[in-house]
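Right, I'll just put the structure down here and ask away after.
A single protein chain has been omitted from the complex, and every remaining protein chain is retained in its original position.
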Amino acid sequence: MTKVAIVGASGYSGEELVRLLLSHPHAELTAVTSRQQAGQTVAQVFPKFASHPRARTLRFVDPNAELLARAAEVVFLALPHGVAAEFAVPLLKLGSRVIDLSADFRLKSAAIYKEFYAHDHPAPDLLAQSVYGLPEVHRAAIRRASLIASPGCYPTSILLPTLPLLRAGLIKPQGIIADSLSGVSGAGRKAELDYLFVECNESVRPYGVPKHRHLSEIEEQLALAAGTEVTIQFTPHLIPVNRGILTTLYLAPTQHFSTAEEATALGARISACYQAAYANEPFVRVLEGKALPDTKNVVGTNVIELAWRLDPRTGRLLVMSAQDNIVKGASGQAVQSFNILCGYPETAGLL
Amino acid sequence: MTKVAIVGASGYSGEELVRLLLSHPHAELTAVTSRQQAGQTVAQVFPKFASHPRARTLRFVDPNAELLARAAEVVFLALPHGVAAEFAVPLLKLGSRVIDLSADFRLKSAAIYKEFYAHDHPAPDLLAQSVYGLPEVHRAAIRRASLIASPGCYPTSILLPTLPLLRAGLIKPQGIIADSLSGVSGAGRKAELDYLFVECNESVRPYGVPKHRHLSEIEEQLALAAGTEVTIQFTPHLIPVNRGILTTLYLAPTQHFSTAEEATALGARISACYQAAYANEPFVRVLEGKALPDTKNVVGTNVIELAWRLDPRTGRLLVMSAQDNIVKGASGQAVQSFNILCGYPETAGLL
Amino acid sequence: MTKVAIVGASGYSGEELVRLLLSHPHAELTAVTSRQQAGQTVAQVFPKFASHPRARTLRFVDPNAELLARAAEVVFLALPHGVAAEFAVPLLKLGSRVIDLSADFRLKSAAIYKEFYAHDHPAPDLLAQSVYGLPEVHRAAIRRASLIASPGCYPTSILLPTLPLLRAGLIKPQGIIADSLSGVSGAGRKAELDYLFVECNESVRPYGVPKHRHLSEIEEQLALAAGTEVTIQFTPHLIPVNRGILTTLYLAPTQHFSTAEEATALGARISACYQAAYANEPFVRVLEGKALPDTKNVVGTNVIELAWRLDPRTGRLLVMSAQDNIVKGASGQAVQSFNILCGYPETAGLL
Partner (left out) sequence: MTKVAIVGASGYSGEELVRLLLSHPHAELTAVTSRQQAGQTVAQVFPKFASHPRARTLRFVDPNAELLARAAEVVFLALPHGVAAEFAVPLLKLGSRVIDLSADFRLKSAAIYKEFYAHDHPAPDLLAQSVYGLPEVHRAAIRRASLIASPGCYPTSILLPTLPLLRAGLIKPQGIIADSLSGVSGAGRKAELDYLFVECNESVRPYGVPKHRHLSEIEEQLALAAGTEVTIQFTPHLIPVNRGILTTLYLAPTQHFSTAEEATALGARISACYQAAYANEPFVRVLEGKALPDTKNVVGTNVIELAWRLDPRTGRLLVMSAQDNIVKGASGQAVQSFNILCGYPETAGLL
């Protein structure tokens, strides 16, 4: 058993971490923090967890690094960017291992951080030591990490489908387009008019175009795989579901295909590439036959579904992915890294 | 006043035609047909129209071309493709003018029809005389038409944003990508498991990739504007709203831009192009400033909203459009053509 | 034409008033106020109205009684209770006629107001002169009123089904139960966590039990009809729709029935009672046959649908009503009163 704590446990990612860690076979949840909810039990704040005995006794406290470092070996940070770094610094000094769900430690360059987040990085010295917590890609580094920067929903939905193809040289690093549809929980539990039920229900809208913040980490990870700089097009949309992200990727194969034979041959290479990358991954499901991803098949799970199609009319490769933005796109992924970090089976508490 | 009839009035497009024509200042709705609803009044089938006196007396009848031709000068066909042509042929012979909401007469080539719809065209002789009923593009031809092929939601959402740019040579005809999100009414009022509430709610999914039927008419219209063959990429998705289509278009400007000045100059040309095309169009709204399209701003209206962004990072032009798939994307557009055809103000019954 | 203004036009009721008054044939909208939106045009705040020329020029201003009294003959107040009275007092002094959508002037007793709203009534002297703006009940008084207290969605959904039965002595005034289901717009456009999309979607919940504020006005109006004090049970629930209220009423007929003949005879009296009350009312639709109310048949309209059933097993009468909480339950009803007040056809701008 490993003692764990959650800082910022009253948001949607924090709530999901509570759910996963309360029933995790190897985690003991010893502290949850939230300034607004301090003094309340977990069961009072989240009635849905009231059946769990621990939820009826564990109380939210004000966040305090020393207390957290004493209470837990691993601390999850479910905080806004900028704020997360303020907690990571003292926690690491005090010897805790930190799994940060914010964007604070996902980039290697403080300059790019500033370009995209419009403020100086609060702890640039830590960027070198942090590990990008995408288990299917950086598993070995996660195992040895003290600071894990767990990626969010958009990057995961784009990187897992593209990285194996890029590394295998099957697609060009130029011209990648990612068109993403996100459920409203992605905006966080924030009292803002834009996210009221009436403003989201029966509404669909793009936002944050053309330069969304998460582009920075997506492009950094793509560049690592491609061995060259990568600039992509990314358009997020808000759709009226609680959970789920559907991303459609428009990719250019390096190999030309126009005849049926060429398409079949290229398809076989793509299939083999995904097979090699993901056949043994418990949380990546490459669909076969006519099936296409549907968020309702992954919501509530840590699974990301992929399907791909070659279009001989346009010469493009389409890849579509679906995941739960709060599980594989946030808290489930963080717990997956926790399992790796602590040497537990990677699926512990996630199936 | 013009006498009008609707064939296939029990589907979603038919129902919306009923709504628009019941309160149209220059239309008298004299017949509505539906095999299943024959004998029922409009008010019985659609309780929401019961406040309209005509709805309480007008009864659905079995479709019959001679009866329809006697009852109405203009007949709207809200039928599946293939079936629509069967009614159009006798109606035209009997002297009715026909506004067909199906795909049957939208293409000029029977061969392409067969390629995309997988059956022989039922009335190839009529293809030459039919007019593609996109008022903002073919207004003059609509005025003189006897057979109007009124385009549906996906083509409208793609063509209105791209045609002016193509005609002005501002974008390349190659490499166009259209990523569309459609409400469930787009699937029609069909008792199929895929469209049950529980299967659509909390679900998002692509479908019909990579070769959706409507590509054929979209590419034909784009080719007309570009003066060259056009092949596009089109990915429709189903999202849990009743109504609305949001399309995001990825376009390649013919002119390179990378500096701020170049972007500003190109932006001015795009703005002027849209201004010239749509400033006087009552149903096209080009958004300014920071506003982006949102289906909730157009649902229930015949308006299509557009916004565009140049992305200096990728060199692309993004254009986003939002419309009500059943109004501007179907029945409202058909009524707009009706107004043109009969010489009424184009906005009659549509504001 | 009558000049009209709206105070508090940025909430959901205010927005709907803007919609109805912009296209009203006898109203000229001369002023709209909102502290937050001051300086913006109506089209900027509500892009959906941008097709209306007036929306592109009319700008929100800070609320100011003298300015409003100069600008408009009739002023609509779409403000929270307590605040509405502060505007009504000077406006009435300055000679404007006021249609107030808040609860401030719906009761005759300042003491009951204080009991239910937990603060002193801000203008008790006006209670005697205000008219409860339920047109189907108080039409004559509305015609002569200077201050109309337009009732909201819950009272309307309960009063219109019960008042004729009570007046006719067909039901007992004791033991009335009203179980209501309201869309989320009923909570207003307020940035509160409880009304976020994620908190409302896939959720159903009662609230405000057992003593909701609107009980006070409902019981006062029932008592007027019954000629005796009335105490009812009322349970509101929040359901995930934008608009609509469905109320199920459990009533005790004064006449016992257990045989089929007795039920038929009583049914005939109920039917005749509703017929007498509502056959000529343009906005009340009593359903016949097997039809039951469904909010989707009234959303966007000023109509309230009713259906009733006698249950010989329990001896009770059930009446169910459906309406759009923002139209017949708020702004449409206010415009209906405006039409009466100004001598226009009662359906002007509402069909």
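Here the chain labels run A, B and C in written order, and each chain numbers its own residues starting at 1.
The criterion applied here is as follows: contacts are C-beta pairs under 8 Å (C-beta built on N, C-alpha and C of every residue); 3 or more make two chains touch, one makes a residue touch a chain.
In this text, all values refer to a predicted model and were calculated from it rather than measured experimentally.
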Given C:Ala111, C:Val204, C:Ala276 or C:Leu351, the correct residue touching the omitted chain is C:Val204
Contacting the left-out chain: of C:Gly186, C:Pro253, C:Pro293 or C:Gly332, that is C:Pro293
Touch with the missing chain holds, among C:Ala322, C:Val335 or C:Leu350, for C:Ala322
Out of B:Thr2, B:Thr33, B:Ser51 or B:Ser185, the sole contact with the unshown chain comes from B:Ser185
The one of B:Ser23, B:Asn201 or B:Thr254 in touch with the missing chain is B:Asn201
Residue positions on chain B contacting the omitted chain are 12, 183-185, 189-193, 195-202, 240-242
Missing-chain contacts on chain A, rising order, are 23, 47-48, 50-51, 202, 282-283, 285, 287, 291, 294, 296-298, 300-301, 303, 305, 351
The missing chain sits against chain C at residues 177, 179, 181, 199, 201-207, 209-211, 231-233, 235, 237, 239-244, 246, 248, 250, 292-296, 299, 309-311, 313-314, 316, 318, 320, 322
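What we mean here is this: only the chains that are shown with their structure count from here on.
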Expressed as a multiple of 5 degrees between 0 and 180, the CA superposition of chain A onto chain C rotates by 180
Given over half shared residue numbers means same and under half means different, the chain A/chain B interface is same
Between the Cα centroids of chain B and chain C the separation in whole angstrom comes to 37
Expressed in whole Å, how far the mean CA point of chain A lies from that of chain C is 46
For the pair chain A and chain B, the C-alpha centroid-to-centroid distance in angstrom is 38
Contacts with two or more other chains occur in chain C at residues 202
